[in-house]
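A single protein chain has been omitted; all remaining protein chains appear in their positions.
Up next, chain A:
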Amino acid sequence: MITDNDELKDFKLRPMKCECNYLNRSDGSAILSQGQTVAVVSVNGPLDIKMQSQSIGKATLEVLFSSKGGKPSIGDRYKEHVIRQTCESAILGCLYPRTGITVTIQELEDYGGFLACCLNACCLALLNAGLAMRHTFAAVSCAIDEQGNIQLDPAPAQLETSRATMTFVFESREKSLVTAFTDGSYSDSAYSEAMERCRSASDLVFQFYKQIVSKYSYVIG
């Protein structure tokens, strides 16, 4: 059990690299790599949408996920659901009533922690698009192996030997939990410990966001 805060600060995530405005035709876009996992996200909006999908109180968020193979599957719908729900809680949709915001994610490489990478790329693309947000969010994944050790941001080799993988998304203001999803079975204590570790590690992601954004914006950064 790790309780000491200093120790939590040494947690390492795989190196992150990002380029904003990667796609020049969309309102905001980002390509993000975490280790060898890479995703591209494009954000368009607020834009006109069909009458029937308009909502009078807030913007309608549309999330499209395309996998590398290009063939849609039930797993993709689930990923879209995760991303939509996370973005919806972050975007101040009430400022853009009767409009639509589309978020398109393209998978490039999946070497572990893919959905976490997608979520982080989405956050950067949303920032890049200049949409009003309640908070930013950072996704951190971790794996628990048979001995109960927690490995942050696991590589594919570590995923193979793990008994459970978890992904947590935290918001920037109070570090409270926005989204969580898990795979495999584990005990309550392992779950809470993994969450605490990921919560501390999310700081690194938020620092990274600041670094990226300050490159093009002096105001936000």
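Everything that follows uses one rule, which is that contacts are C-beta pairs under 8 Å (C-beta built on N, C-alpha and C of every residue); 3 or more make two chains touch, one makes a residue touch a chain; residues count from 1.
Note that in this section contacts and distances are computed from a predicted model.
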(message) Please identify the absent chain by the protein name in its UniProt record; candidates are "DNA-binding HORMA", "RabGAP/TBC", "Replication factor C subunit 3" or "Ribosomal RNA-processing protein 43".
(response) "Ribosomal RNA-processing protein 43"
(request) Would you indicate which residue among A:D27, A:E107, A:D153 or A:E171 is in contact with the undisplayed chain? (result) A:E171
(request) Could I get the residues of chain A that touch the absent chain, sorted low to high? (result) 74-75, 77-78, 80-82, 85-86, 88-89, 166, 171, 174, 176-188, 191-192, 195
